[in-house]
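What you see is the complex with one protein chain gone and the rest in place.
Let's turn to subunit A:
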């Protein structure tokens, strides 16, 4: 998570494990919404919250297996920042990728999104 001033020229980057990859301009992100980026062949959902903080998690919803997490609504549960899957509405902790509603999907796999390091470069 990175907090920063809103500067339209700043660039959002994601660390795929090998290198930092620029994905979009910071100003392109609507506060409270997400976009999908393709990083090293994987789909990453990138969000910016009302305060300007950034989060990046895997885009595949473990419950429907559809690549839709970036289209979810941001919000909070207590102090936890969450994104809610648009498909069946489970909430995921944006910091850990953990699902707050159900620990696993009906087929028994873990309901967790991968978390990606994200930063802003002015």
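Just so we're on the same page, contacts are C-beta pairs under 8 Å (C-beta built on N, C-alpha and C of every residue); 3 or more make two chains touch, one makes a residue touch a chain; residues count from 1.
Quick note on the criterion: contacts and distances are computed from a predicted model.
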Name of the absent chain as recorded in UniProt (options "NADH-quinone oxidoreductase", "Coenzyme F420-reducing hydrogenase, alpha subunit", "assimilatory sulfite reductase (ferredoxin)" or "Pyruvate dehydrogenase complex E1 component subunit beta"): "assimilatory sulfite reductase (ferredoxin)"
Sites on subunit A contacted by the missing partner chain, in the whole complex: 22-24, 28, 30-33, 35-39, 43, 46, 49-50, 60, 64-68, 71-78, 81-82, 84, 86-87, 89, 91, 100-104, 106-110, 112
